[in-house]
Structures are given as C-alpha cells and as structure tokens.
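If you scroll down you'll find the structure; I have some questions about it.
Shown here is a partial selection of chains from the complex, left in place.
Chains here go by letter, A and B, matching the order in which they are written, and residues are numbered from 1 within each.
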C-alpha cells in the first residue's frame, strides 16, 4: 500500500519506539478508519448467539462505520453497511430485532436480509407522474456488503478485497485457542460497555501487554491469580496482529514480587469471602487465564470461569467504546453458572481487575499530551515480535505495531 | 400509604447515599443484612432477562471485600459521587419487609473538578425494618445506560 499524503512517517525501522503523536493525530485517525478497519482486516461483529433465529438482525460497527448483521430465513449470516442506498439514512436504528425485510424509515426503500435493495417507493411515480427514470440504477449505491465468516460462534466481517480467509488471518496458533474457549453452544449472560477516554490503539496495546497485568492489577498478584512468575506463555501470530497470553492456574509460591518490592505484592491481604475466587478447570488443561486478541479490535477473555468477548468501537481520536459480551454455555450447570456470575466481579468497568485498564489507557492519553515528538519504549523481551515462554515481554505490543504499520503503509 | 414507612425509607436512602458521597465506604456494608444481596446491572440486561452484573455480592462480607480492594488494591483516579434520590415508591410485602423502587441520578466529580452525569437509574430494594433499624435484604441497582465512563469503582 502506498503512503498516504499527510500521514507522518514512522520514526525508525523498529517497533521498539512508538511516537506519541500516533494517539492524538486527528487526520491519522481518519486514515485508520479506511486503511485498518475498512481495509484488509477482519473485525469481530457479534456472536452468532446474538442472532438466535432466522430473520433476526443486530447492529454493530466496522471501525466507526455502522453495519447491520443479519441471519436470513435460511439461517445464513450476512453483514452490510447500515446505510440506505438512497440518501444514506441508517437502515436499522435498533440494537437488535426480528425482521423479514428491512425498510428504511426515511422514504421506505426496502431491503432483504442480504442487504439487497428490493423496493423503491413509488419508483414509477403515481398515476404516471414522478418517480425515477427507467434507466436509474440506485442498486449501484446499495450499502456495501461485508465478506462474513463465522468461526466458533463468532461473526467476523471485512470490506477488504484482499483479506485472507479468516482462519488463515487468525493464524495456526491462535485459531485453536479460540476453539478451545468456544467449547459448546453459547449461553449469553449479558453485557455492558465502557467508554475509554483514549485512542483505540492504547486499549489494544493494553490487552496485548502481558507485562502490565500483574504490575497494574494488584488483585491478580495479591491472590496469585496471575503473576509473571507463574507458568504461562505469550504467543504472537506471524503477522504480529494476533496474540494470546496465558498462565496456569496453579498458584506459585514464588517470591519474586516480594523480592523486587513491587507495590503489587501485598502479604497478609485476604478476602473475607474467598468464594469470589472459587473456580473450576472447565477446559481441563489447567490454564487459568487466557487473553486472546485479533487485530485490529477483538478480544476473547478467559479469566478462570469468566468468559467474555470485547470489541472496540472508535468514537474519535481520543475516545473509544469497549463493548463487553459475557457468556457461558448451554451446558453449564447451576454451580458453574453461579461461578460465572460471581467471577463477573473481576471484569468490566467495575471489575476488580479490569477497571484499572480503563484508568491506565486514559493516563497515557493525558500523560503524553504535549509529548507528540517524544517516543515510548517497547523493549521488554527484546525487539522481536515472536512468541515467548516469558510474559515479561512486550512482544505482542511490538506485534501490534508491526501489523499496524503494514496496514497503514507506514 | 404508610407515611411513617415512607419517611423511614427516605431517610434510609439519604443516609445510604451520604455514606457513599462522603467517602465513608467502610460503613457502606452496614446498610445491608448479613446475607444481603447487592447487584448492579443495566436496564438492557434486565429487559433481556440476562443475569450478569457489574458488581454482585451475596453477603455483607463480599461488600467489605469490595471496599477493602478499593482501598488497598485497585488503582483509580480520585473521584466522588453526588447522589440525588427521588422519593421511594413502597409496596408492603406483609412479612415486615418493604419493596421500594427509587429513582436516582449520580454525578461523578473527579479530583480535577470535572463533573459529569455519571449514572441514572432506579433502586429496586427489599428492606427489612426491625424496631428503629432498617437494612437492605436486597438492593438491585438498575442503571439506565449500558455505558459506563472509564470505570465504576465506587458502589452506587
């Protein structure tokens, strides 16, 4: 891809230094919507379970572009721009619903659930007067169709002409880890969203940053839910864009944090109601925590028995909505169901763990104001973007920038 | 309607909100019964009959753990709330408990002074009166919006 006029150059050939203007340049933000989100990338749109029956739809976003995701009468899933062919009104203005066809409210043009324009009100006028010229082809301006692939109950879409097949895009090491979590038919437990006062990239870096987890999130460390000293690993896809970070549930007795005198170490801190942390090894592999991300904006989370997908919706250069959908499985028994509800205390805007990510990304957005010309340092675990046994590494963050530069042509 | 109950519940709500707004969070769990149930969820989840919450506790001990974590473990920017609470609508459940629905608005004030309308919604409460005392057997905080700005550290 050619370098767009008005896009600033990356300061070096490395991804170990990131310029701060990348989080605050409004023109760049516009380019990202085109090149990253509407380019050759896969964006998570929704879960298949959110389209429970034929003739249902759900609205979502491809970057900042509104889209409609539908399940047609035959059960096939489609996605298209949420924009009328005529004058561009939103076709669906509800979060979700049932519909056999979609009628734009403005002039009543109609569409089938594939996004095909099926009717133009009074196209031939009334009593031979008015209406459209016979040669008009409004169909040519129909909402753009997304290429859609469903994988393990997750619906992804792309506008890119050269986006590789989803499973290839995910990579041989990441795809199986999605299947690992999505082990049974999904039961939706609910959702909410979090407005992050930061650029969207800061959140994706945060998710890929296995280094911060146990340093920012004292709750993790204190209760040894996740310490860098626990057995685990970091896997980055070849293109750098996708990753998983995982750790084994087995609490270690290590004293590295205490030795290093980390703020996050906190002996003699105990819960009055330890049942909060009770969990079961539902995946049978002893992995207590797996954070998985797919470039540009998808996250799949397993924290003990708390499962959720998260997707980002950029709202502006310094504002991002993070949409959480929490789920379990149809096969859950009452006990496991209750565990998931209780462990929901760990996640989301009020999560003992994840609330802090909301604070952290905002701190960077504000801390780097006035530092446009400066560089941040991404050198933990070296300079590479490869997988590592150690999570004391920013390899996945470097991977993110590797993929970003590729798609931005920077 | 029972005017005394009306005023007692109103007073309970005022003291509850004041305890939060003045950052006396250590006393907040005392507004609940030992086995008190506390849930923060959204109107959207309630409408779809989806059970997940943002905060969920089934005992006063869990509420104390929440406060302890806020004080000792969690990182968040200094902030305060200001509750303004409507009058409760009471239903006498007969068994000495009251069900109350009460609308609220909560403004959040950052240490910098930045103020926003942070949450609106209603409390769906089950209140136990014994003698002069009144506590929550259940308190469900149903926020109208599914969106939360940045984080929700302090209980509502």
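The rule is simple: contacts are C-beta pairs under 8 Å (C-beta built on N, C-alpha and C of every residue); 3 or more make two chains touch, one makes a residue touch a chain.
Since we're looking at a predicted model, the values are computed, not measured.
*Asks:* Can you tell me the subunit counts for the whole thing, written with the labels shown?
*Replies:* Chain copy numbers for the entire complex: A x3, B x3.
Simple rule for what comes next: only the chains that are shown with their structure count from here on.
*Asks:* For chain A versus chain B, what separation do you get between their C-alpha means, in angstrom?
*Replies:* The separation of the two C-alpha centroids amounts to 31 Å.
*Asks:* Could you please specify the touching residues of chain A with respect to chain B in the complex?
*Replies:* Checking each residue of chain A against chain B gives 95, 188-197, 216, 218-219, 222, 266, 269, 271-273, 276, 321, 326, 337, 341-342, 344-345, 348-352, 355-356, 358-360, 362.
*Asks:* Help me check something: in the complex, which residues belonging to chain B touch chain A?
*Replies:* 40-42, 44-45, 48, 50-59, 61-62, 64-66, 68-69, 72-77, 146-153
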